[in-house]
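Coming up: chain A.
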Amino acid sequence: MVPLENFLALSGILFAIGVYGVLARRSAVLVLMGIELMLNAVALNFVAFAAYLDPGQFAGVVIAVFIITVAAAEVGLALAIIIRYFRMQATSNVDEAAALKW
Partner candidate 1 sequence: MEFGDPFFGNSYIDAIIRLNIVVLVMTLVVIYLTYGERKVLGRIQQRIGPNRTGPGGLLQGFADALKLLSKEDLRPRNADRWVFELAPFAAFVPIFVILVTLPFAENWGVRNLSLGLFFVFSILGLNIVGILMAGLGSGSKYALLGGVRAAAQMISYEIPLVISLLAVAMLAGTFNLNEIVLLQETRPYIIVQPLAFVIFFTAMLAELHRAPFDIPVAESEVSGGYFIEYSGMRWSLFQLAEYTAMWAFSIFAAVVFLGGWAWPMGTEWGWGWQLFLTIAKSFALIFSMMWIRGTVVRLRIDQLMNFCWKGLIEISFALLLVNGFFLYYGWPEEVLALVQWAATIIFIGFIYTRGVRRSRANEYIGTYRNPEAATP
Partner candidate 2 sequence: MAVEVLWWLFAFLIVGTAIGVVTARTVIHSALFLLASLGGVAAMYVLLLVEFLALVQILIYGGAVAVLVLLALMLTRQAAGGEPVSLNGPQAPFAALAGIALAAVLVGAVVASSWPAAAADGPVDVPFEQISEALFEDFGATFILVSILLLVAAVGAIILARQEDAD
């Protein structure tokens, strides 16, 4: 049997990799991928807690479902914004997105 700590450590490492991706990447699409990794790490964390510590309550599982839903909404909206920005500025590089208005 796999101990709970394994899952938690795994999700922690996954989260940290996501953070690195968000900080290091230049393209907004890639930043989005980092965010996806972070969200997944969190969902995995919730599910692990629910499965080990909270049987019969499912709060963790339900929250994971919500996270996936919100992640889908976030991907859609973020991609729309990126497309919009790309059309105007011809770039999807977050470093160059410095203008507050145009």
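Everything that follows uses one rule, which is that a contact is a pair of C-beta atoms (placed from the backbone, for glycine too) under 8 Å apart; a residue touches a chain by one contact, two chains touch by 3 or more; residues count from 1.
Candidate selection criterion: all candidates are chains of the complex that A comes from, given by their letters.
This is a predicted model, so every value here is computed, not measured.
Note on chain A: across the options 1 or 2, its touching candidate in this complex is 2.
Those residues of chain A that touch candidate 2 in the complex are listed here as 1-10, 12-21, 23-30, 32-34, 36-37, 40, 43-44, 47-48, 50-53, 55-59, 61-62, 64-66, 68-77, 79-84, 86-87, 92, 95.
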